[in-house]
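Every protein chain of the complex appears in place save one, which is left out.
Chain IDs A, B, C, D and E follow the sequence of writing; residue 1 opens each chain.
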Amino acid sequence: MATLNLVEYDDAPDEVRAVYDDIMAVREVDWINNFWKVIANHPPTLKRTWDSIKQVMAPGALDPLTKEMIYIAVSATNGCEYCIRSHTAAARKQGMTDEMLAELLAVVGMANETNSLADGFDVETDEIFKS
Amino acid sequence: MATLNLVEYDDAPDEVRAVYDDIMAVREVDWINNFWKVIANHPPTLKRTWDSIKQVMAPGALDPLTKEMIYIAVSATNGCEYCIRSHTAAARKQGMTDEMLAELLAVVGMANETNSLADGFDVETDEIFKS
Amino acid sequence: MATLNLVEYDDAPDEVRAVYDDIMAVREVDWINNFWKVIANHPPTLKRTWDSIKQVMAPGALDPLTKEMIYIAVSATNGCEYCIRSHTAAARKQGMTDEMLAELLAVVGMANETNSLADGFDVETDEIFKS
Amino acid sequence: MATLNLVEYDDAPDEVRAVYDDIMAVREVDWINNFWKVIANHPPTLKRTWDSIKQVMAPGALDPLTKEMIYIAVSATNGCEYCIRSHTAAARKQGMTDEMLAELLAVVGMANETNSLADGFDVETDEIFKS
Amino acid sequence: MATLNLVEYDDAPDEVRAVYDDIMAVREVDWINNFWKVIANHPPTLKRTWDSIKQVMAPGALDPLTKEMIYIAVSATNGCEYCIRSHTAAARKQGMTDEMLAELLAVVGMANETNSLADGFDVETDEIFKS
Partner (left out) sequence: MATLNLVEYDDAPDEVRAVYDDIMAVREVDWINNFWKVIANHPPTLKRTWDSIKQVMAPGALDPLTKEMIYIAVSATNGCEYCIRSHTAAARKQGMTDEMLAELLAVVGMANETNSLADGFDVETDEIFKS
């Protein structure tokens, strides 16, 4: 169990149900995952977070699959198991293959390696990169 | 100055020059950025890191621009200024617009937010995400 | 099991028991949690860590509940499950309600989001903030 | 300079000016800090981020000063200089003294220390903390 | 189960088996741990990562035990359970005692504490440290 109880649909106040309904409609699913059920304990956080996710993950200059892969990259870097699992599932639904996942994480691995090298040697940023 | 001196091309041993030449050829530039000049103090690290970067960032199941954006996502999450600057420059060269950068970082921001929420409430991973 | 065995009270040397006794007295509990039982394998670390925690978490310019919430904020950011769970329990004992926890983590989430935005865009610190 | 240009008030489109006006009104200041000027390149991110910050940082179950201190705790853990500076300034405006800042960071330091100890020894969470 | 299936030796293509054989030969073990079985889904990542690890962890200016302890230090800081467990096992095989592990993590803890203090107060680097 999380540090707050899960708010199930049947027990949820109307403002929570409205968000749950929108999540299911936008994602074309018929269930709500635990993340939302936990933050639903604080309806303003539920609504704000969902509205933000919906806006940020919508197609724009970047397509939804690229956005899901960026989500995985951050989550793998932070080691957030819940987010890795949920966004890997979401990216697969958007068409991510096993090979794409492997290449994505290979880049994530290299980036984490070279981040620590650049920081560890305290490399000065080349002027050309700042212009 | 970094915590090791910069190894300039003219002062570099042959094994380092060979890597520098390859970096400039593959990237179609005529200069070497500080990151490589610092790790060139240890030629095996220079060669291994470059060979890895070259393999990982090559076109594959993911295109080079997507890979550069993933690099930025990780670097922004870690707060590595050098890597943010160098890979933002690289991504722009690959065609990333200001709007794409803005959307990319909006996703990075949301991912960092929800990572800390999922971890902070210790949300249990839904069984469906593990199958 | 942790990577070192748990040192139980009955098997502990005197210097460890003395710390265990002080932990139970200060916290008004009759048991020792696993964190202390693990670091008790190295008595100087046990004693130093407990003495530090006792000093740092005591009432001062900040009250103990605020301090426990700060502890949760750091632990959620680092994704340390053990510390999230133990300090959420401790904060509740000090009076933290579900609503306070939800607001606390909402702030933690926003801070992690804007940290990655400020770093990702490499925003220059306003002069006024440095004075 | 950041990786995107600063959007100054005089050059800003109406939707950006509206947010800038609201920021200045809510915070009772007559200037806009660089963070907002950078993300203003992407007006939906500017508006969404400000609306979220305004909601999250408003007085509620936690007072604004406590919220600012939690922001500092996260920013210090992530090493985000911009956020450390801007939220330290904001917290001082809310009444944080030097002594409160020192105690706050003492807790942040201890939390980061014990987070790595709990993770490093892979301490199992006590059952009592999960109930 | 990981987010990709485990590639078992008997089902592995030749290029994967060749790496597995080398891992077992170099480490003098007769089994392959899950990390390699997962990344084996992408043979170039398997080969590159193993070649890198083999080079980096070989005796050099630093001995293998020191290198394993540095691996633990990073893994504890990142909270990566898999890496903490596997490299603690590896370090013990190289001769790390319980006391050495305790001292190692005591240093890791202090470093994480003072990192957040130095960042949190935004301490300016002394000129003497930059020369």
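Some observations on this one:
Everything that follows uses one rule, which is that a contact is a pair of C-beta atoms (placed from the backbone, for glycine too) under 8 Å apart; a residue touches a chain by one contact, two chains touch by 3 or more.
These numbers come from a predicted model, not from an experiment.
In the complete complex, the hidden chain is touched by one of D:56, D:69, D:83 or D:101, namely D:101.
Touch with the hidden chain on the side of chain A covers residues 72, 75-77, 79, 81, 84-85, 105, 108-110, 112-117, 119-122.
Within the complete assembly, residues 1, 44, 48, 51-52, 55-56, 130 of chain C touch the chain that is not shown. Listed by residue number, the positions of chain E touching the unshown chain are 1-4, 31, 33-35, 38-39, 49, 52-53, 56-57, 60-62, 66-67, 69-71, 73-75, 77-78, 80-83, 85-89, 97, 99-100, 102-104, 106-115, 117-126, 128-130.
We adopt the following convention: only the chains that are shown with their structure count from here on.
Under the contact definition stated at the top, the chains bordering both chain B and chain C are A, D, E. The chain pair from B-E, C-E or B-C that repeats the A-E interface, sharing more than half of its contact pairs by residue number, is C-E. One finds 27 Å separating the Cα centroids of chain A and chain C. For chain B, the set of residues touching two or more other chains reads 1, 52, 56, 75, 77, 79, 81, 84-85, 88, 99, 102-103, 105-106, 108-110, 112-117, 119-122, 130.
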